[in-house]
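This report concerns only the one structure given below.
Every protein chain but one is kept in place in this view of the complex.
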Amino acid sequence: MAGNIFGNTFRLATFGESHGEAIGGVIDGCPPGIILNLEAIQNELNRRKPGQSSIVTQRKETDKVRFLSGIFEGKTTGTPIGFIIENENQHSEDYLHIKQAYRPSHADFVYDKKYGYRDYRGGGRSSARETACRVVAGAIAKQIIPQIRIIAYVSAVGNLSLDKPYNQLDFNNIEKNAVRCPDPQLAMQMEQYIKQIRKEGDTIGGIVTCVIQNVPIGLGEPVFDKLQADLAKAMLSINAVKGFEYGSGFEGTKLKGSQHNDNFNSDGSTQTNFSGGIQGGISNGMDIYFRVAFKPVATIMQPQKTIDTNGNIVTIQGKGRHDPCVVPRAVPIVEAMSAIVLADYHLRM
Amino acid sequence: MAGNIFGNTFRLATFGESHGEAIGGVIDGCPPGIILNLEAIQNELNRRKPGQSSIVTQRKETDKVRFLSGIFEGKTTGTPIGFIIENENQHSEDYLHIKQAYRPSHADFVYDKKYGYRDYRGGGRSSARETACRVVAGAIAKQIIPQIRIIAYVSAVGNLSLDKPYNQLDFNNIEKNAVRCPDPQLAMQMEQYIKQIRKEGDTIGGIVTCVIQNVPIGLGEPVFDKLQADLAKAMLSINAVKGFEYGSGFEGTKLKGSQHNDNFNSDGSTQTNFSGGIQGGISNGMDIYFRVAFKPVATIMQPQKTIDTNGNIVTIQGKGRHDPCVVPRAVPIVEAMSAIVLADYHLRM
Amino acid sequence: MAGNIFGNTFRLATFGESHGEAIGGVIDGCPPGIILNLEAIQNELNRRKPGQSSIVTQRKETDKVRFLSGIFEGKTTGTPIGFIIENENQHSEDYLHIKQAYRPSHADFVYDKKYGYRDYRGGGRSSARETACRVVAGAIAKQIIPQIRIIAYVSAVGNLSLDKPYNQLDFNNIEKNAVRCPDPQLAMQMEQYIKQIRKEGDTIGGIVTCVIQNVPIGLGEPVFDKLQADLAKAMLSINAVKGFEYGSGFEGTKLKGSQHNDNFNSDGSTQTNFSGGIQGGISNGMDIYFRVAFKPVATIMQPQKTIDTNGNIVTIQGKGRHDPCVVPRAVPIVEAMSAIVLADYHLRM
Partner (left out) sequence: MAGNIFGNTFRLATFGESHGEAIGGVIDGCPPGIILNLEAIQNELNRRKPGQSSIVTQRKETDKVRFLSGIFEGKTTGTPIGFIIENENQHSEDYLHIKQAYRPSHADFVYDKKYGYRDYRGGGRSSARETACRVVAGAIAKQIIPQIRIIAYVSAVGNLSLDKPYNQLDFNNIEKNAVRCPDPQLAMQMEQYIKQIRKEGDTIGGIVTCVIQNVPIGLGEPVFDKLQADLAKAMLSINAVKGFEYGSGFEGTKLKGSQHNDNFNSDGSTQTNFSGGIQGGISNGMDIYFRVAFKPVATIMQPQKTIDTNGNIVTIQGKGRHDPCVVPRAVPIVEAMSAIVLADYHLRM
């Protein structure tokens, strides 16, 4: 049983390799009658696409989505939405050097072992290129739940960390810089740091914080399908993600119950929100917030020792363009997966 | 669509409230011909059960599991395994005081809002009592994949933190103390700290670390059902869990790619294991390790201001027994959920 | 991936062998707030149970259902409903003679081949005893959709066939005779015929017709989950069922489109109903009706030549009680599975 279908009521099936003809997907379960803003969908894709700024990979893809079904006279029909994004950047000769080699911390080795062989061009299916399909579906999901506000931003790049709580930040600043950090000064530092990393031919990790506001009470289906459980799954399914914490997170383990318990106001809201907007697996109407850890991208431009498919030690040298820091482009992906999870639960109610 | 069924090929459906007649479940997909060690299953339940030591809740439950089907002449038959655990501790009068009140940071409020009303006795379905069923299923799952070794332990209680990497620890020490921490000295400190917390009528959070060894290469189904994604979902579906990180985790975000990449040995193993045994969503044969954050239990013995179902501010006073620190009893639950995920993927191959 | 879970939004997981300790199940997805009529559930079980009349198997089972969860103060809570039915009739010595033999047209042979061995006592999991759990779930499903009327009856026993269309029958007669045929005269003939068959130690097949009225427009989810597709699956999943046809069925293949098309009335109802209440996989508000073919039960009291597990020809002799004609007891099972499918689609809307 393969794993390329996500969700229960809003279901997304995706396909496509980084250097095949096209990537795409089928969305099954989008309600009928939604007047789709197609430009908003393309805008989300543009926020993810390579080459959008000087601090991300300079690979060129226009990433134009083409919808094939499920929309009629501007509205969703309740039937499945099929879509494709043609691959334009097919310099697969860039990858001949890794045809016989396993790049460190990539999926090359495990794909060969699991499937017997692999599409070696740019990582094939294991490339983060597939996340473009998630962004398309997420942009549609957002339009199913327009009342819910989903904002992600970069809160750390390497050791440069934004320590203010989210409610002391001005979210309007996020899209004003290439890093997508709402603190302008820190954003500038991050940008310079990423440029330096790029020059070194290296990469650096980071953290994306996501805040979800105006969430109705009642999303989540205990005991297994708790809202935080599916958010965690959604995030950990994104390439390069190593961790997830919501509400008080790992720091909350140091607190006592008498400190951590969120006291109620008489309207059912709470005075603190260590719970992160979810209690017992169900949204309680307060803001949901969580943090997602991204490791440094494995593709670097420095020479690396590794093994070939026969176990011989070889040296490989990164070619083409690399992405020095993935988190700026990860912001719309985190938002998209959040939207998919929330729309799914919204439709499950 | 409710959420009380977990897994794809090894599927667990559970039922039961903390103060109903019984809890139990159905396991669908256990392979035939496995000679089940029933004592090992009961032992896992005993590791989870209340009253097992002086630092956990003193509630008394024998937690005897009774198997009703799927086992014949000592072996699994390939048909579903039904089981129940009778509830003995039904002092539901202990809960009359919360019939009209919402306990802070419990699920009382959201259950009322979502379902219209609730079984208020001890949290009903939202009680961690349901995890006993997970432990039963996990103990069976372990016997499906006997070659894989799953070890969890307590690595932090409040600020008392075990900072040594797992491979410098002696796992034989874990069950030698009530805290389930493999460092005997730290275990003693944790135990004393928990006793003090209990005296205060308070609770404290902590962290459970889990290590999985001898994992075959190839478990995990990208792009959505990555192994780490389902481990994350499994962990975040456990009551009180606030975070999950595997391999280099949140700390790994501070590293450069040139530091973080795991160089291969000629046999395909790696010299470092920042990847945490998983690359591209698929196990690579190295140890899987992850950390799970547990918040302090919400039930405390101190008086708390809260609201009743009409929004009036009331004061509630904890009654009966409380669990000052949940992580010692969470250890077998983390192991159980890990085993369920791994057995599921093992059967999906 | 095993197959003991049915449904999508109203999900039923069942377990249990005919001669194990108990059978039972978990219903996940029953909405909260339903005041359950438990007596009505037991009544449905009584309609299915052995020994209810002189023309069905004389095996004795009280078939008392015990609910373990999901119901509080008389109402469903929205949490899973666990239930068990203890097995009382455990004369497993009756089955020692087939321990080494494969009964013709039973599942003995395929279970041994598929699972490696089997619980040979009375068919184990392959016994129709498991349908008792379906009846419990179906009786609950009926209470989720009380406005929908589901009536099944026996329309044929061997060559004795009720040829009147359902709307010329008085459904009040169905439960007035042991055969559950709404035509009193034919019912008498059927009863006498079944008694004769029983004396011969033989069995006979038959047909159950089901009519579903007051169905809301819109149930069914094309293109794969058409309402008739899931009704067909539900029926063919019942032991001994060999065929399903709805609306005009097999006879409709002989008609021309100009004869078969159902002309509309101005209110959207149709003048004829060859469509059987479903168009394009979606209920259209007209009566749904279908027929289900049951083969003669394989257990007969006559001596039969067969093979043992080594392939030697042996003679077996039926022992204990046999069921000369399964259709009278199949009536509540057909209704139950219909109710489960309809409730599931009702909750999917």
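Just so it is clear, A, B and C label the chains in written order, and each chain counts residues from 1 on its own.
One rule holds for everything that comes next: a residue touches a chain if its C-beta (ideal position, glycine included) is under 8 Å from a C-beta of that chain, and two chains touch if they have at least 3 such contacts.
Just so it is clear, the structure is predicted and the values come from calculations on it, not from any experiment.
Participant: Just to verify: which one of A:124, A:138 or A:318 makes contact with the chain not shown?
Facilitator: A:124
Participant: Can you say which of C:69, C:299 or C:338 touches the chain missing from this structure?
Facilitator: Reading the full complex, the residue touching the unseen chain is C:299.
Participant: Quickly run down the residues of subunit A that touch the omitted chain.
Facilitator: 1-5, 8-9, 11, 13-17, 20-26, 28-29, 32-33, 66-70, 72, 75, 77-82, 84, 114-119, 124-125, 347
Participant: By the contact definition given up top, give the residues of subunit C that touch the hidden chain.
Facilitator: Within subunit C, the residues that touch the unshown chain are 1-6, 8-9, 14, 102, 104-107, 109-111, 113-114, 125-126, 130, 156, 158-159, 197, 200, 202-207, 217-218, 220-226, 228-237, 239, 241-250, 252-268, 270, 274-276, 279-284, 291, 293-300, 302, 304-307, 311-313, 348.
Please note the rule applied: only the chains that are shown with their structure count from here on.
Participant: Find me the chain with the mean Cα position closest to the mean of all the protein Cα atoms on display.
Facilitator: B
Participant: Using mean CA coordinates as chain centres, what's the gap between subunit B and subunit C in Å?
Facilitator: 39
Participant: How many angstrom between the C-alpha centroids of subunit B and subunit A?
Facilitator: Computed from C-alpha means, the inter-chain centre distance equals 27 Å.
Participant: Centroid from C-alpha atoms only, then distance subunit A to subunit C, rounded to Å. What do you get?
Facilitator: Spacing between the chain centres: roughly 47 Å.
Participant: What are the residues of subunit A that contact at least two other chains?
Facilitator: Residue numbers touching two or more other chains: 1.
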